[in-house]
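Apart from one protein chain that is not included, each protein chain of the complex appears where it belongs.
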């Protein structure tokens, strides 16, 4: 029984470009994918860089013209890992050409652009994916499943966080991440905290309906060439949250948290139990249950194991552990299943729009110093 | 060289009454106190309960009349561990009689009462103390000292928390802690988180100047006798914080955090380092320093040791660990030093007023859905 | 209902002398002791030091003549915290005078002396206690109770450890702890690891019946005045263990474990579960149970709580935590109950002899390079 072919085009060959290439390769080895994959063409800025990357990453062809890639009738899926500002034109062009599109986060710098992209994809009927790969961790799926199954009882509260320190050095230069439109810690990594919050809480508490934001710029100017440039985006963004069910929570995105490398954490509290997670040890989930007998209760360190699909496809036994790149392979496999119609899209452009909308609502709330309803999409 | 005597009167003999008695006894053995202590009189509700408690706790006399205790010219320090509603009349009476007063938290249910008490004490020139004993942990003193000494560089951010689960059971009864005036999780334990925030951040970041509150009632009614009674106080209270220096932070008090017994945590981030602490393991402080060489950096688990005074008075070597009751002994010793004029009062009525003011400002901000300046005292 | 008086004499006023005094004082406040205690006389090397210590520690009388204290007919319990070499003559004199004796560890430098002391006490019918206070931790009692109740199934294996670093500095001087008779890491702190092993494993696995030792001297000479003195005792001692039931294990005592302050750890493995403990966080016990459902199993961090008697006498709620000095109060209370005939002696001279016998059998096994049966007492 041979599988249908699926031809992939990749735009960009930086870190995320590589991560996509690994993701496809690993997914093909680990999962029973619905397709035989063909890494067809890689587009990069110059012919030379494209050729080199294509060879290294296993693509058969190379081009410096992403529009040619997008227009190539042989290609069925377009992966976009180019700079953020190009996501929109590339995605719209690919959608117009009828391609499925797998775009790195952020989908767009502004919600209105993300909406345009989501609308276009749905109108054209192509399958889309935005790269929020922390969601692909089997321990997050476990958390969500436990919440959905009622193992924590009724869900009351949430505390989420994504803190790192890559912008903690005030001597570091002004970069595209400091761009007044679309930049800042909340957008860059607070978006992960928001995505996790809705992913984990969703089945029991529904979506975030209202927010109160607190976005703070601590490093007011940064080196830009010879001079200094004013920074307007936040170095950390906090929010109070309301969920549909009445549950409440808080979230923080922070890129000046000295010493923190991957503090993507959450805690969920229900009437009968609680969960605690940190990406610093992302092969573990800590679970408290009031069902345990008195005197024997405590947070229990569940280690990732074959019981927590799809971990078992990567490692035959508990304790071996997944790495960051494995999460990307899981993301790829989920998306390809969606392309084949086996399941809904795991995190499509509308989901990307959703995150961008949350970010912007929090930013707007912070500016206003008042609570804001999150617009429905 | 004999020490002057200091005669102690204690009102109340419940958990905190016992804790005070232990505190005096332990402090006398551990510290070189400025006084020879005499546990003079214990007052409780009935003659019988007072007599029994006096015997058990080592007081020479017993009475069911707290006013008699307060008026007794022999007594120089009055300890108040009676129900919250009595704190004010007892303290004012004791102050009027010229006694030093050591009152359990909360100082009063409302800031205006706390202010009256602080004003009275200052006018009369007596020394006061409010029991915020988590502050007496040598590891918190270490954190404060490190911040003051600049070991973290310039301080940018703070995240604080006090979460427990003693009100998580919706079937539990309505109690005095649910009283619309002065009750709620923010007042009851969020107050600890606020006290720690200002204690630790103070030397570098100054006081909290503005807050945005989010106080939430999750369990809207509770059993009261045969019927149900509406609960108006918060089950959890959150706040965004601004400090004088421009540093920002957040804090949460939560008494429905299923599974949490003592999650009194904080993290402080500076330009050169960070600290992380949890009361769940309160003989440790975790310290990150950018001064460590690249590739060897990491959060370092400092264990309480004789270098961290006054730990060494309790245990001769690192790793032996203090317990909760030892913190109370440290509190007592600090207060007695203040009574003797050796040092400023560690946490006097004005400090208690300060905490009450922060709590009420956060509550008011939450009701208004808007930021509020914290009134100066 | 008045309690009978019990008059206490204390020999020594160093760290352990203080700890005994605290222990009595705290025990009296925390527990419903069978006696009204009277701290009668304290003996120390000089009249002056004795007087000063008596005042500080609450003893009514002072003496420089321990023989007078031991002979005083008013005194009913003699506490010995003098240097190790004096334990035997002091204890024998006290026993001869019909006193109950509470002696710090090690009971004696050699098993034959310990045996003489145990025999004497039993012949005279006095109650004895050796200070192995880590055993008084409610979490160890919990571990023992869980094992006894079969919560781990059949017990198969044990791994124990007591490692610190107080002798890690090769530049440190030769002390009495390096004395060829009775000295060394195995005797000094490995003894704690052995005591814990038999305490925890006892109900299910019985006693240690055979050992294979490995005692190592790493720092072969130390400063002694102007010169260097050869060190013959071990800096670390390891042993393989056999228990009566057929369970096996290992244990290590180590005083040159750089960085370790209180690594008194153990792990127990049974057919249905496991326990892990470290004194570094001694208010916790970690429990794995195969009864938990698949996919939800994991080591569970049980925090000390009122369910774990006698924790609740010290703290009203979980998470507050006991300190080192509280363990001593528990030890005192257990001993006084034994003196009153309410319960068997928790850790009497024969138990002290048992530990000394284990230590010496391991040392002898190490010298011989062969397994040795542990002599029955």
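Each chain gets a letter, A, B and C, in the order it is written, and its residues are counted from 1.
Here, a residue touches a chain if its C-beta (ideal position, glycine included) is under 8 Å from a C-beta of that chain, and two chains touch if they have at least 3 such contacts.
What you are looking at is a predicted structure, and each value in this text was computed from that prediction instead of being measured.
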### Query
Which of these, A:83, A:172 or A:323, touches the one chain of the complex that we don't see?
A:323
### Query
Given the contact definition stated above, which residue among C:2, C:258 or C:376 touches the chain not shown here?
C:258
### Message
Looking at the full complex, which residue from C:52, C:67, C:159 or C:177 touches the chain that isn't shown here?
### Response
C:159
### Query
So which bits of chain A touch the chain we can't see?
15, 18, 21-22, 25-26, 28-30, 56-58, 164, 166, 260-262, 279-282, 303, 305, 314-326
### Query
For chain C, which residues touch the unseen chain?
152-153, 156-157, 159, 168, 170, 212, 214, 216, 218, 236, 238, 240, 246, 248, 250, 252, 254, 256-260, 267, 269-274, 288, 290, 297-299, 369-371
## Note on the structure
Where chain B meets the chain that is not shown, the residues are 142, 284, 286-287, 292, 294-303, 305, 307-308
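Quick note on the criterion: only the chains that are shown with their structure count from here on.
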### Query
Through what angle, between 0 and 180°, must chain A be rotated so its C-alpha atoms fit those of chain C, rounded to a multiple of 5?
180
### Distance between chain centroids, defined by C-alpha means - chain B, chain C (Å)
35
### Message
Multi-chain contacts only, two chains or more: what residues does chain A have there?
### Response
297-299
